[in-house]
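Here the complex is missing a single protein chain, while all its other protein chains stay put.
Letters A, B and C mark the chains in the order given here, with residues in each chain numbered from 1 onward.
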Amino acid sequence: MFIIHCPYCGEREQSEFKAGGEAHISRPKQPSELSDDQWAEYLFMRKNIKGVQYERWVHTHGCRKWFNIIRDTSNDQIQAVYKMGEKPPIK
Amino acid sequence: MTKNLRVKTSKFIDETYKVSFKFNGKTYYGFKGDTLASALLANDIHLVARSFKYHRPRGIMTAGSEEPNAIVQLHKNTSRTEPNVRATEIEIYDGLEASSQNCWPSVNFDIGGINNFLSPVLPAGFYYKTFMWPASFWEKYEYFIRKSAGLGKSPSTPDPDIYEHRYIHCDVLIIGAGISGVMAAKVAAKNGFKTLLIEEKNYLGGETIYQDSEHFKINNQTSGSWLDKEINEIKKIKNLEIKTRTSVAAFHGYNFLLARENLTDHLPIEQRNGKTRQRLLKIRAKKVITATGSLERPLIFDNNDRPGILLSSAINKYASLFGVACGEKNILFTNNDSAYETAANLFKKGISIEAIIDNREEIDSKLIKESEKNNIKIYKGYTIVDTYGYKRINKISIMQLSKDGQKVVGSKILIPCDCLGISGGWTPSVHLFTQSGGKLKFRDNDQVFIPNTYPSDQISIGSCNGDFTLDEILSNISKTLKEFLGINKTGYENLEVQTSFNKSKRNIWLLPSDKIVGKTKSFVDFQNDATAKDIKLALREGFRSIEHVKRYTTTGMGTDQGKLGNMHALGIISEISGSKMGELGTTTFRPPYTPLTFGTIVGRNVGEYFDVYRKTPMHDWHVKNKAKFENVGQWKRAWYYPKNNESMHDAVQRESKAARDSAGILDASTLGKIDIQGTDASEFLNRVYTNAWSKLDIGKCRYGLMLNEDGMVYDDGVTTRLNENHYIMTTTTGGAATVLGKLEDYLQTEWPELDVYLTSVTDHYATISVCGPKSKKIISQVIPNLDLSDDNFPHMSFKDTKINEIKCRVMRISFTGEQSYEINVQANYGKSVWEKCMKAGKEFNITPYGTETMHLLRAEKGFIIVGQDTDATMTPIDLQMNWIVSKKKYDFIGKRSLYRSDTMRDDRKQLVGLLTENPDEILEEGAQIVANFNKSPVEMLGHVTSSYYSPNLKKSIALGFVRGGKNMMGQKLIIPMENKKINVTVADPVFLDKENKRLNA
Amino acid sequence: MKNKYSIFSLVKNAFSYHENWEKAWKDPEPKKEYEAIIIGGGGHGLATAYYLAKKHNIKNIAVVEKGWIGGGNTGRNTTIIRSNYLWDASAGLYDHALKIWEGLSQELNYNVMFSQRGVMNLAHNLQDVRDLKRRTHANRLNGIDAVYLNTEEVKKFCPIINTSPDIRYPVLGGTLQKRAGTARHDAVAWGYARGADEMGVDIIQNCEVKGIKRNGNNLEGIETTKGFIKTKKVGVVAAGHSSVIANMAGLRLPLESKPLQALVSEPVKPVIDTVVMSNAVHAYVSQSDKGELVIGAGTDDYVSYSQKGSHDIVEGTLNAILELYPIFSRMRMLRQWGGIVDICPDASPIISKTSIKGLYFNCGWGTGGFKATPGSGDLFAHTIANDEPHKLNAAFNLNRFVSGDLVDEHGAAAVAH
Partner (left out) sequence: MLNYSNPITEQKSYSGLQLKEINPIMKLIVRGKKREFLSAIGQSLNLLLPNEPNTSTRTDKLTALWLSPDEWMIYSNETSNLDNNDYDIENILNKKISKTNLGAITNVTDQFVLINLKGDKIYDLFETGSPFNFNKFRNKVGSVTQTILAKIDVIIQNTNQNEVNLFVRRSFSQHLFSWMNDSASRL
C-alpha cells in the first residue's frame, strides 16, 4: 500500500486512488488516418516497463483529478508526481 | 498423581489466583499469569502433541511464538474452538479447555505413530515417486493422505466473536518492548514524537526483565530492576501509546504495518460476549524502529525432538518468569555461553543440573566459572549423539568431538536425565525487516544474518540487529537513535554496564554422529518432521537452491514458518554443498510473522457490512409493499411485487400487462445521472457518443450509445439538453461510476481544452417513471398545471415544473414503448411524489413494477440492456443499431475500432429476435443456438440473451446473438437443451408496436 | 535411462538409507549453440522443452532460467485446473491441457497429484446466472463436462458454503466441472524438468537473459549472464517478464504485468473437498493435501514487478471468504505471497509467432496459466517446431489485437440496467 502525494490534496493512502496505466500515450488526433497496426499500437501495445515507469493515476476518492507518477515498478518506489500536461520533473 | 514443579514464587505469577483448566479432558491448576505451557510444565506434563508426518511424541520446546511442537486445539466442538494454538502463547483462564491434535485415539497412544516405523520408506518427497499405479487410484490414496494430514480441526459453526479495525498514524513505531524497545520508546516519546510501542507478550521488558544476576548490571542495579524502573517511567509519557498482547504481523512497503491486538483471548469465555476479540491495527509510521530481539537456536543431532528437550533459554524463562522447573534432572547442551546463564539461574532456584555438555574445548568466562563453582559437571568438547525415551527423554549418550568437529571419537557416555536444554546460539529476528524489503548480510564470526540495507525510514536495534550482549546493546543504542531520530541527546549516553559474557561460539550446523546420516533422525523442522537426511537427499537429487530444498523437504512450511530451523537448513546445505552461507541467500520470510486470524483481517466487514448497500428514496415504500429485491451493483432494486403468494412469473405477467393496459410505475432512481455544463458541452457529447448532438434542440432528449475505444458497446442512456450549454446525461445503474470516471479521464487528459464540467447528481433526484395508456391522465392529476398535450410536451422532451412549490423536471421518455413520463424530483420529496402518483393512479389500476417487468417490457420492444444483451464483444453494428452510428462525425470514442478487418466482417454475431415454434415454450437465457448437428463439435452460432413470456403478445419472445443473423430473418434454428431440442425462428427483435404508435396513444 | 520411481524403488533405496538416488536433473553449463532455446524455466517453459524433444525430435535444446526452475508463477499459484471456458477457442485449448493432465503423472513417472475433486463456480446475481448458464450450455456442446447447479445442489456438493438467501450476495446457483481439480504445482515443474533432462535438454538455472541478438529480422542468439548462446529459434515463456524480453527484441506486446496475491491458512483436517470459485464476490478456495486452505486473491490495478500486492486486495478476498464460509472466521492466515501476472486486454493468452523469424512468445496467461501448463507446452512446441500454430492455438495469435478478433474471456463485463 503506497502513500501517494496527490499534487492537489497532498499525501494520501493508495486506497483513495486508481491506477490508469502507462502515461504519455496520447490519443491520436486523426484515428481514421491510421493503419490497423498503428491503431492497435495505440489501443493495446504497452511498454510494461520493469524499472522506472511513467504512469497515470487518479485521486478517485478525493479530488477526482488525474495526474502522473514516476515509479520504479521493480520495487514500487514513487520517485516523482506531476500534474497532467506538465513535463516530467526527472528524466 | 502429577507432581508440582513450582520452585519459587515469581513476581510475574499471581499465586493467590488459582486457575483451573482442562487438558485432554483432565482438570489441572495453574496460576494467573501462566501460559498453558508453563501451567502444563508445572504439572510435569511434557507430551502434548504428535508431529505432522511421523506422529512422533512431542513436547513443549520453547516459551514463545516460535514454538513448533506444542500446538493444541482449544475448546473443541464449540463455536469458539480454534485449531493449532501454541501452548506457549495462550494465557490460561478459568475454564480453558485444550486438547492434543493430530493423534487418535489419544496423544499417549496414537495409531498414526506407525508412520515412525514406516519412515524408512517415507523420505522427503516420497509422494512424488509413488501412488501412481494404478492411474485411477490416486484419489483413493489421496483420501487417506488428506485424512492423516492437517493438524487441528476447523470450526464448524460461525464465529460468535466480533473483530475491529483501527488505522493508526504515528511518527515513530517501535516493535518489541524488550530493553531496546523500551529505551527507544522513551527517547522517541520524550523528544516529542507521537510514538507507538508494540509488544506481543502481556508484559514489557522482554528477556531482560527477569534477568536478576550480579553478572548483568546497569548503573549498579541488576539489569532487570533497572529496566523495571524505566518501564514505570515510560508508562507515564503522554504521547506514547503502549500496546501489549499485540503482535506485528506484516511490515509492508511505505512503512505500512499490520498488527493484531488481542483483547479477550485471555479472558474466561463467559466474559467475552459483546467484546471485541481482536483488533487489526493498520499502522502508518513515519519511522519504524524494529526491536524484535532474537531467537535461540536448537542444536541438530539424532533424536533431538523428544518431549523434555527444550531450548535452554526456555528452561530459564520457565524457571525465572513462571517459577516452574521443567525437570528434576536437567542437562544443558550448548555451543555458547548463554546456557551457563540458565545454569546459574536454575542453581539459584534449587533446580538440579546433572551436567552441561559444551561442544567447545577451551572456554572461560565468569559465568562458566560460576557453574564450575557450583559443582556442575561440564563435558567440554563433547556432543550428544543420541537421546532415549519415547514419550519423555530419560537419558542421553555423548561422545567427544574430533578437533575439526567433523566426527565423534572415543567411547559413548550415557547420562540419565528428564529434561535437556539445548542452546545453539542466537538468530536475530529479521522476519519483519526482510518483509519490508530489507536486505541482509551474513556475519561470519557468529554465523548470523543481520540487517544491511533499509528500504524505508526504519532501523533495527538490539539483538535483532545482531547486538547480543547487554554492553553492545546499550552502547549502540544511543548513537543509533540520535542519528535516526535526528536528536542531540538520548539521556542514555553515560550508562555504566557490567556484563559477563564470552562471545565465543562453536557453530556446527549438523552435529556429527557415530551413525551415518541416513540412519539418524536429526530434526531441522520439528513440526513437519524434516530431518538433516531429508535435506541431504534433496541435494543429492539435484535440488540446489534453498527454495527448492525447502519445498521438496517442506522445511519451514509449518505453522511456525521455520523460525527455529530455517538457519540450520541453510547451514546444512552450505556444509554439504560447500557454498558459503552468505551466497546461498535466505528463503523469503512471508507475512504474517505469526498466523493471523481471518476474522481479524476482515474486522467488521462481515454480514450487514460485507458490502455497502445503496437505497433509493422510495426504498421503504417498496419494502412496505412486499417487493422482492435484486442486487444491481451495490443497489437494492425492487425486482417484482408479489401479491398474495404469487409466483415471480405470475407477478411479472400481471405487472407487465397492467403497464400496457393501463398504467405502471417504476422506481428508476438508480440510473446514473451526470450534470454536464460548459460552452463545449455539445462538442463533448459528440466525442463520447456515437451519434450527433450539436443540433439537439433545447428541451429535447436523445438516446445515446457509448463505446469503449475498442469499439465495443459500453453504456447507453438518454441525455437531455436543458440549455445551450447544459445537459443532463443518464447512464445505466451499474455503469454510473465508471462512465463518469471515463468521461473525466478523457476530459482531463485528452481534451483539457474543452470547457466542460461534470458533476454527478444521481443521488440528488428521485426518478419516478409512470408508463402506460393512462399515464397522461395520472400525471395531469399529480401536476395539474402542466400542459401535457402532445404538441406542448411531445415524446423525447422535458419540462421544468413544480409540484406543490417543489421544483421538479418531467421527461417524456420511454424504455417500455408505452407513453411514459419520468418525474425527477429532489430525493427527499421522492417518496411523497411516488405516493401521490399511486393515489392518482388508483382508479387506473396503477401497478408498481420492478426490474424484471421492466426487462420484459423493453424486450417486447427489442431494446437492449447493456450487460445483459451485450458482453463487451458487441459493436453497435452487431446490435443492428447502425442508425445510431454517425457517419458524418469525424471521430468519437471507439469509432476507429469499428473499421478493423475483423470488426467489419459480415459474419459476426448479430442481435436478432427469436420466436419459439411452440409459443408457450420459454427459452433459457444463456442457451446456445445452432443450425445443425452434423458437425462435431457442434458449431454454436450464438446464444439467447433475454427471454420472456410476453403476456401482451401471448407468446414467448427472446433476443439473442446469431452469427450472420441479420441476414437470416425467418430462418429456422435450434436451441439444443440437455434433454431436448427447441425449434426457433429468427425474427425482427422488435416484437411489439414497430411503428411506435403506443408512445402517443 | 533414469531409474523409475515407484514404491519398489522407494523400498529398495530405503535399504541403502536413500543414499543412492540419482539427480532428477543435471546442472550443465550452456553450450555454444542450441537448435532451440526456451527462455523461462517455469512449468510452461519446461513443458515446451519436453514436448519439443519428445514429439518434434529436436534434441539440442536449452531452457534458460533467471532464478530456479518453477520459482515464478508455477510455484506461486493456487493450482486450479479446469477447462469450462466460454469460447470455442479457449475450451479447445484448456480441455486439450486437461486431457494431458489426466495422464501426466504416468507420462512423466512423477506424481503431480492431479486430483479431480471438481471445480464449482458460483452465481450471486441474475447476470451471473445467465452467464454461467451460457457457459454451461457452450461447454456441453463442446464436450466439456460442466453442469449447472441450483442453490440446493451447490449446498449438497459443498455443505460448508453459506447458502442463506439473506446474505448480502446470496448464492443463486453455480456450475460444476467434475473433471476439474488441483495438482501439486512444484511437481509439475520438477516432473517436466526430469523428463526433459532425460531426453538431453539442458536446464540452465541462474542464467539471466540480457539481450536478444538479431540480424534484421533473423534471430542469431541470446546474450546471457553466462555468455552468448547461439540459436535460430527462441521460445519466450517468461510470464510476468515477457515484456522485458520483448523490449530486448524491440517488440511491444499487449501486456501489463500486475501483482496477484494468494494465501494459505494453517493446516487443518479435511473440511472442503472441492474447489469453489466466485467471481462476483471474488474469492476462491480449495484445501491442499497438507490441509491448508488455499485462497486466491485478485490483481492490483497497477504494473509491478515487486512480487508484492496491496493489503486491500487480501482483505477484500477474506471478506468474501467469510461471507461465503463464516465457519472460517477463526482460521488463521499462515502465509501470503504475490506473483507477477501478465495480462492481455481480452484475458486470453498469446501463443504466437512474432514479426521476427524464429522468435516465439507464449504469454498473457494472466491469473490462470497453471491449468494450461501441459497443453500450452505441447502447442507452443508445435508452433516452434513447425513455425506454424497448431489449430488449437491458432486463435491465440498476436494479430488478433490488430484485426479485432479478440477472445474475450472476461465473462460478463458489466452489471447494468
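Heads up, the rule we're going with is that a contact is a pair of C-beta atoms (placed from the backbone, for glycine too) under 8 Å apart; a residue touches a chain by one contact, two chains touch by 3 or more.
Here the structure is a predicted model, which means the values were calculated and not measured.
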item	value
Displayed chains contacting the withheld chain	A, B
Touch criterion as defined above, residue of B:829, B:849 or B:892 at the omitted chain	B:829
From B:725, B:738 or B:886, residue that would touch the chain that is not displayed	B:725
Of B:129, B:186, B:201 or B:282, the one touching the omitted chain in the full complex	B:282
Sole residue of B:169, B:626, B:649 or B:981 that reaches the chain not shown, by the stated touch rule	B:169
Absent-chain interface as seen on subunit B, which is shown	162, 164-169, 194, 276, 282, 284, 604-605, 608-609, 611-617, 620, 635, 670, 675, 677-679, 723, 725-726, 755, 757, 759-765, 803-807, 826-833, 835-836
Contacts of subunit A with the absent chain, listed as residue ranges	8-13, 15-16, 61-65
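The rule is simple: only the chains that are shown with their structure count from here on.
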item	value
Centroid spacing, where centroids are CA-atom means, of subunit A and subunit C in whole angstrom	29
Shared-contact residues (touching 2 or more other chains) in subunit B	252-253, 256, 710, 897, 900-901
Overlap residues in subunit A, where contacts from two or more other chains coincide	1-2, 18, 36, 39, 43, 75-76
Complex contact set, residues of subunit B against subunit C	52, 80-84, 120-121, 123, 126-133, 135, 138-139, 142, 145-147, 149-159, 161, 250, 252-253, 256, 258, 282, 516-519, 533, 537, 540-545, 547-548, 551-552, 554, 557, 559, 561, 588, 590-592, 595-599, 601-602, 605-608, 610-611, 613, 630-633, 710-711, 714-715, 732-735, 738, 851, 854-855, 865-868, 870-873, 897, 900-903, 924-928, 930, 937-938, 940, 943, 945, 976-978
Parts of subunit C lying in touch with subunit A, wherever the complex brings them together	241, 243-244, 247, 252-257, 300-306, 308, 310-312, 342, 345, 401-403
Residue ranges of subunit B in contact with subunit A within the complex	252-254, 256, 284, 437, 455, 709-710, 741, 744-745, 748-750, 752, 890-891, 895-897, 899-901
